[in-house]
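Apart from one protein chain that is not included, each protein chain of the complex appears where it belongs.
The chains carry the letters A and B, assigned in the order they are written, with residues numbered from 1 in each.
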Amino acid sequence: MADKPVKISTGGVKKGRNEGEKAVTANRLSDGITVYLYDDGSWQDALRGAAVFEGDDALAALEQATAQETIVVGPYLMDVVQDGDTVVPAGRALLRETIRSAGPTIKSNYSRTEAL
Amino acid sequence: MYRYDEFDAKIVADRVAQFRGQVARRVEGDITEDEFKPLRLMNGVYLQLHAYMLRIAIPYGTLNAAQLRKLAFIARTYDKNFGHITTRQNIQFNWPALTDIPDILDHLAEVEMHAIQTSGNCIRNVTSDQFAGAGADELEDPRPWCEIIRQWSTFHPEFSFLPRKFKIAVTAAPEDRAAVRVHDIGLHMKKNEAGEVGFEVLVGGGLGRTPYIGQVIREFLPKDHLLSYLEAILRVYNSLGRRDNIYKARIKILVNELGAEAFRDMVEAEWAVMDKSRIDLPGDEIERIHAYFAAPDFEDDLDTGDFDSAQKSDKGFARWVRHNVRAHKQPGYASVTISLKPTSMAPGDITSEQMELIADIAQTHCFDEVRTTHEQNLVLPHVKKADLHAIYKKLAPYGLGSSNAGLVSDIIACPGLDYCNLANTRSIPLAQRIQKRFEDLDRQENIGELKIKISGCINACGHHHVGHIGILGVDKKGEEFYQVTLGGSAAEDASIGEIVGRGLSTDEVVDAIENLISFYLGERSDGERFVDTYRRLGPDPFKEALYVA
Partner (left out) sequence: MLLKLENETLARVNAEAAQDIPDFGVWQAQEPRGTAVRIANDINLAAEEFDPSGLELIVLDFPKYKDGRAYTQARTLRECYGFEGDIRAAGDVLRDQVLFMARCGFTSFELADGVLERSGGVEGFEKSLKDFDLFYQPGVKGTALWRLRGLSGATEKERLAAAGIKG
């Protein structure tokens, strides 16, 4: 039996463990907009094309993101699943991450690029 | 209202320049996020789920038309055309870019506004009665004292890094509309036996994780000594307040761990040795500040115009008068609550167009004055009765004519999971569903005064502990659940609501609220509000009613 996956912050005050597929998410320093880490190392506002990591790769990606203090604020690993070509939120924080990627649920003209 | 002199203006301008420099240093990497976060918070800048949020101070809830127009301009230029009135009488913008905030602050400074100390572990915006200067029941206008506290607390060198945030509220009427009993310090202006007006000082109230009602530590504080006494309280708190656990860092915990008497003794000891004459304002400065709050030039012997006849011909107007119009101390005048709780809007949200309309009305009809309320509405404090029908007809087409002040649909809700980083559940959509369920105005009127307050997590920004019906969002394995509390109040009869029953799912919660209200309607005796019936019957029958299918 392998060691238990390490504890990680999963956004807000919530904690979880590093299990399963992860994307790296944060808020952009300059305008606070929710962003996701892509394979080419860039940060983009759409979750759908985000890079997906597992295990130690996820931790390594998070560590690199954390060093980018002048670009993003508060990076952490979120649970995702790959659905065909796109990446969508998953796991316990599903609702929170759905709202982060799509915008508030209360008025359509506040929403972001991705529809709920 | 208070107007800046060149000194006030210089301080605010210096603050903007300072913050501009701090933002630049952060963007360049000279300061870390850990170092920057408290600096931005002390200027009201939070990071939420989707963007930054900027909270702008509206000292004791008083605004003029030029300020409201400037807020409308900011909403339109830097945000998504709306702002949000908070439970501490401030306004928040939900979408500004960090790099735009110094410019926004420059715009605000032009109309004598700022975001100073709207967050952070410092003394926050002082709040007060939204009917200050208008209510027939008040001893005097409490706002000059709020302004005195505002100035004293601004960049206080000793009290800018307290164990936790610190909130002060002041009221001068027996009916407590400023919730002074749930503040870190509540100041209730009262008369002593000699007939002098002073402050009853309450300490240690607060909501959040562990709610407490404040305790009186001084029955009567002469007005002139307000600042030195506050300084003594803050000094004891800064020295002894807990710093090991942020959930135990508020003054309410210190007061309860020490006991109110021991705490009072420490404050009195500190106060006794203090050089009060250095801190307390001299009489002429107190007068200078009071002069800004002189009553407007009310007219005598006013004709009420079509006020009576319009209520007969316009039923909507009559209903609005019943719920949103309040008696004024000056004959011929009234105070109006403009509800920001129409069905299907986020409670407290206001668009740029609405702000501009209200600015126009304030200028034409209300001595250039508007107030914000802790119940997330606006108030026109002094309007002529003869103008009320015309005002109503201007407001209604803009969605501002809701006749629900104090009724079941006048809900306080925190931003919840639609915006907030700490949330368990959404609050605004639940508020909207409750409003929809009780949309029928006759039904609302029949139910009478009922205060529903919703928080999306235990931090209690939506004041659920002091709602007649409080709703707290909890996370059950990633699902949204809601815990109901009953019997709370933030008014002069302040009490903390009791939790009833298990958490309810999103599907159950609106039905459960309706069950509670139906039970109340069946049981109430004449003139009883929901909370009165609850207090008479106790929680058990209400608990049972909650789950009736």
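One rule holds in what follows: contacts are C-beta pairs under 8 Å (C-beta built on N, C-alpha and C of every residue); 3 or more make two chains touch, one makes a residue touch a chain.
These numbers come from a predicted model, not from an experiment.
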Wait, the hidden chain, what does it touch out of the ones we have here?
B
Missing-chain contact, candidates B:107, B:156 or B:393, resolves to B:156
Which of B:6, B:526 or B:540 sits in contact with the chain that's absent?
B:6
For chain B, which residues lie in contact with the unshown chain of the complex?
5-7, 10-11, 14-15, 17-18, 21-22, 30-31, 35, 38-39, 121, 151-162, 227, 235, 238-240, 243, 269-270, 273, 275, 278-279, 281-282, 284-285, 288
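Note that in this section only the chains that are shown with their structure count from here on.
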Take the average of all CA coordinates in chain A, do the same for chain B, and state the distance between these two points in whole angstrom.
35
Touching residues (chain side chain A, partner chain B) in the complex
11-13, 27, 29-34, 69-70, 73-74, 91-96, 99-100, 103-107, 109-110, 112
Quick one: in the complex, what on chain B touches chain A?
26-29, 32-33, 47-52, 80, 97-99, 346, 417-419, 421-423, 426, 428-429, 432, 477-478, 480
